[in-house]
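All protein chains of the complex are present and in place, except for one that has been dropped.
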Amino acid sequence: MTRFSVFRSLAVAMGAISTLAACGGGGGGGEALAADQTLSFPIVDDVGDLDPAHMSAAVDIDIFHNSFSGLYKFDDALNVIPDIASGPPKISDDQKTYTFSMRKDVKFSNGDPVKSDDFIFSWNRAARIQGDYASVFQPIAGYDAVANGKAHDMTGLKKIDDYSFSATLTDPAGYWYTEVALWTAWVVDQKVIKAAGKEDDSAWASDPATAIGTGQFKMTARTPKQSIDFAPVANWYGGSTGTITKVHIEIVADQKAQLTKYESGGYSLIGNANQLLTPEDVIRYNSDPQLKKQLTLQPAARTTWIGYNFCEGAGKPSKNCTAASPFAGDAGKVGREALSLAVDRDQLVDIACSKGIACVKATGGVIPKGLKGYLGDNTDPWAVFDKAKAQSLFQQWGGADKTKNLIYTYNTTAFNKAVCDNLASQWQANLGFKMQCTGQDRASFFKARTKCTYPIFRHSWSADYDHPQDWFDFLFVTDAGSSGSCYSNSQLDQMAKTANTKPLSQSLDTYKAMGKILVDNTVTGNLVYTVQQYVAHDYVKGSGGNALYDFYWADVKILQH
Amino acid sequence: MRGTLLYIGQRLILIAITTVLVSSIVFLLLHQIPGNAFLNENRQTPQALAAELHHYGLDLPLQQQYVNWVQGVLHGDLGESLVNHGVKISPLLIRETSVSATVGFFALLVTVGLGLILGVIAALRQNTWVDYIASSAAVIGYSVPSFVIAIFGLLIFGHYLYVWTGGTLFYQPGWGKPEQIPVPALALGLPYASYVARLTRASMLETIRTDYVRTAWAKGLKARVVVFRHALRNALIPVVTILGPLVTGIITGSVVIENIFGIPGLGKEFVTSILARDYNIVIGVFTFYAGLVGLANLTVDVVYPVLDPRIRY
Partner (left out) sequence: MAQAAPVAQPEVELTYDMPEQATLLSDAWRRLRRNRIALVGTVIIAILFITALISIVWTPYPVWLQAVGPTYQPPSGAHPLGLDQAGRDILSRIMGGALITVEVGIGSAIIVSLIGIPLGLLAGFYRGKVDTVISFFINIWYGIPDLLVALILVFVLSDALHLIPRGVFVIIIAFSLTRWMDVARLVRGQSLALREREFVEAARMAGARDFYLLVRHIFPNALGPIIVQATFAIPAAVLFEAFLSFLGLGLPSPTPSWGAMAADGYHGMDFAPHIVLAPTIALSLTLMAFNWLGDGLRDAFDPRMRR
């Protein structure tokens, strides 16, 4: 054969082969599914609570929002959309009565039909149990009596018929429609719960036989501290439950061990249920072009900042205050500004956030980018690095004395430690004072912080839902429950009160103004916005998440590999 | 025989007492800690806190709590986890102990087996370069921390040799595949193999140097085999005496090894529960450890006279 004809034959052959490959299930629309549709991923710690009325950890919620559901849920853009509800609630003119209508075809995973009675039962139960997020129901009339154990049910909840009920609030609350999409409002099967024991007990939730919900998946096996298994609900009322036939979650405490298992094909992905990679692995995956394809970065709804204590003396301004903090008041403002200006956030983000991958600079206020209430890029004048100005402010404040024996406390995680170490290093290099970094266990830390015990501390907040009220009411109004700073500003309180009653379209500007007050007064030393990382094999499609939750398992497909 | 049974009975009671004593100390230590293990980031209300305290019996006076706890222990009930609500501790720890015991058993095999081999070789080739290498290897063995050996083990088997093993040597979903045991067992057992090697070497040297052994040795191959077996048996005796501390050492080492290799065992549980301030589990783990060590020591004391007929109780 001539050379030309050889080439021609080769070209024809190549063409034939690639056509075959395309038909065989490579590209185009026809992606072949793998025979084994098991989704497996690891988590570092076992789930804490399996009962929706108790749940508060992101791990628990991210996993179980596949087996429980409620009237509403969040879509991938964090908007509230109906789930079991047939549409948005009808809200009365005085903004106080919400009428909810449900779909008529909803069934629990054991076939029991879901009626409005079940919702009323579930909501009252959650209010009685007083889990961490029972406050979701606080606007409802009669909540206080139930919360204090004096009543069995909230008077504000009324059944209208089998598929609709109403909730009457004590005062208008513009944020409540968003809150109702939270997990505390998921529906649970009262028949099963009552048969398993007392109605307010939680043992039913840990046993696969009685852990009944309305989600697309149900728990099939649980070995505490080792693994949890789920399977799709047969004949799920909502239709298809996707292609996954089994979900296997393993508890592996060491992140390196997790990643090595993942790389040898043992896991489909890592990142679900609020899991992180080690900083080095993040860098490694981001810098290798092949590995980078497996990495997805998703801005999370979390900000980390320097918390300052605003106590001005014993009992002032909050009853928790025992002593004056060097950072309190106008005199302390200079100190807060100095410390914030002395932090080069580029260096912080480079070191503590895996070269700027796992988090980014917080330049737009305390509410992170992507959530409503964000002030805009580079709108925080104190979140910049200005060594000279910082030093002069520090002198002005009398910093050398004020920072003697200063201890920065954080709850022990690798990230918090890295942040504190860097802050300490930068403050020692730029301002010349030594600060000690102390890690505490989570429980003791939160308890002491809530009592405004620490002069300077790590603070962070992950939004529970996309509404600024979630931030202000819990962190910045006077005697806010999760504050740790005992900050008190009556103007802010007043603005919060008014804004909370209005729907967001009318109150967003107020919330933004409140955010600006926080920034102008350096109430927080904003540091970084967190970025969530997911690694998934290229044959795993549909995984990942939005700022608050992972996407549903029903969306995941495992391709042939 | 009856004497032995009586002795074993006495020792078992002693073990039970020590176990309760040790875990009581830990119980009291941890319960003095002010505050409690609960409280979440955001919003726990006083009512919820009171309900939780009541559920765990933490609102009772300390003496009452202690009495309840001892009663529970005697019935085999170690209570409920403070962090993972609803998880009963006893079945959890039993499961994890079996995992740790599996790895630990093989680690013990490594320790005793490797140690004996090294020690015998060093003794037989005393003062030659083989001896020096074996002895130095032994010193390196117990000088290098077990977590260092584990790290290098991971580097080699999980990374460099990964191409050949595909990670199957130990990284598989779940626990229960035999391939998962060798590397952790090696990392766990290696440091203590050195102690065994040194003891074996010294003991064998002592035996070999005696006149009658020298004579028997000179007699030829058949006699040599007999002599060798006799010397080996004598060498086992000091090894058996340190079996107690060996088991204790393996338990301690497992704390780090299990964390590094992701093994769902008792050691990993111990660290996790301390870091999470899950006091109930910490106390439970300790109770198990105290019991395990006691049983190990008892086994040693029972096996010892079998090996050395001169000992009588």
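Each chain carries a letter (A and B) given by its place in the written order, and its residues are counted from 1.
Keep in mind that, in the parts below, contacts are C-beta pairs under 8 Å (C-beta built on N, C-alpha and C of every residue); 3 or more make two chains touch, one makes a residue touch a chain.
This is a predicted model, so every value here is computed, not measured.
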Selected from B:L93, B:L154 or B:I281 as touching the chain missing from the view: B:L154
Of A:V44, A:A418 or A:A513, the one touching the omitted chain in the full complex: A:A418
Identified contact with the non-displayed chain, of A:D76, A:D112 or A:D350: A:D350
Touching residue (missing chain; options B:I94, B:V225, B:L275 or B:V303): B:L275
Among B:A216, B:I251 or B:I281, residue touching the chain not depicted: B:I251
Positions on subunit A contacted by the hidden chain, ascending: 255-256, 278-281, 283-284, 347, 350-351, 355, 412, 417-418, 420-422, 424-426, 428-429, 436-441, 444
For subunit B, the residues touching the chain missing from this view: 15, 18, 21-22, 26, 29-30, 32-34, 136, 139-140, 142-145, 147-148, 151, 154-155, 159, 244-245, 248, 251-252, 255-256, 259-260, 270-271, 274-275, 282, 286, 289-290, 293-294, 297
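By our rule, only the chains that are shown with their structure count from here on.
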Euclidean distance of C-alpha centroids - subunit A vs subunit B, Å: 40
List of subunit A residues in touch with subunit B within their complex: 40, 45-51, 54, 56-57, 129-135, 147-149, 202-203, 205-206, 223-227, 248, 250-254, 256-258, 260-261, 263-264, 266-267, 412, 441-444, 446-447, 450, 474, 481-482
Complex contacts: residues of subunit B adjacent to subunit A: 35-45, 47-48, 51, 81, 83-88, 92, 95-96, 154, 158, 162, 166-168, 171-175, 259-262, 264, 268-269, 271-272, 275-277
